[in-house]
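So, subunit A:
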Amino acid sequence: MLTRKTSEPFWWLLFAAGGMVAALLVPVHLLVQGLAVPLGWTSISHARMLALAAQPLVKLYLFALIALPLYHWAHRFRFILEDLGLRGLRTPIALLSYGAAVLGTVATLWVLWRI
Partner candidate 1 sequence: MPGDDGYQHDLLVIGGGGAGLRAAIAAAEESNRLSIAVLSKVYPMRSHTVSAEGGTAAVMRENDSLDTHAKDTIFGSDFLADQDVVEVFVKEAPGEVIRLEHWGCPWSRDPDGRVSVRPFGGMTVNRTLYAADKTGFHMLHALFQTSLKYERITRYDEWFATSLLLEDGKVCGVTALNLHDGQMRPIVAKAVIMCTGGAGRIFPFTTNAAIKTGDGMALAYRAGVALKDMEFVQYHPTGLPGTGILITEAARGEGGHLKNKDGYRYLQDYGLGPPTDTPVHRKMELGPRDILSRCHIQEHQKGRTFDGPDGHYVHLDLRHLGEKLIDKNLPFVRELARNYVGIDPVHEPIPVRPVVHYMMGGISTDITGKTSLDGLYAAGEAACVSINGANRLGSNSLTELLVFGARAGRAAARHALERPTLRSNPLAQLASDERRRLDQRFLRADGREKIADIREEMQKAMESGCGIYRDRATMEGTCQTLRKLRERFAHISLADKDAIFNTELIAALELECTLDVAETVARSALAREESRGSHTRTDFPKRDDARFLKHSLAYRTPDGPRIEYLPATITRWPPEERKY
Partner candidate 2 sequence: MTEETMTLEVTRYRPGHDREPRTESFTVPYRKDWVVLDALNHIKDRIDGTLSYRWSCRMGVCGSCGMMVNGVPKLTCAAFLRDYRPGPIRVGPLANFPVIRDLVIALDDFMEKLRRVKPWIIRAVEKPVADGEYLQTPAQLDAYKQFSMCINCMLCYAACPVYGLEPAFVGPAAIALAYRYNLDSRDEGYRLREPVLSEAVGVWECTFVGECSVVCPKGVDPAAAIQRSKLAGATDWLLSMIMPWGGRR
């Protein structure tokens, strides 16, 4: 396992990458998939979605889009809890947060694999 000294830069790099991906890409996806499609302003057919998602390059894109911001979340969530005074539980909080992100990564890989 990574020691604390070397693991911090590792998680921080993932956090930074995730933050950048989230800042650049997430708003548009949210607008289209979260609001435009459900409210009927536009529609994307199942066939087109499936065709798109089956392409390897798009899969790579989707992987980055979903997995990296999970580390961004994990990092910030960990420090929110610490900043709220849960310093005594630092190690379990870190394990839980980053663990969830790793799980999410595995899940993303599995979902994309099956498409």
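Throughout what follows, a residue touches a chain if its C-beta (ideal position, glycine included) is under 8 Å from a C-beta of that chain, and two chains touch if they have at least 3 such contacts; residues count from 1.
A quick word on the picks: all candidates are chains of the complex that A comes from, given by their letters.
Quick caveat, the model's predicted, so the values are computed rather than measured.
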Which of 1 or 2 touches subunit A - same complex, any copy = 2
Residue numbers on subunit A that touch candidate 2, as the complex places them = 4-6, 8-10, 12-13, 16, 76, 79, 82-83, 85, 87
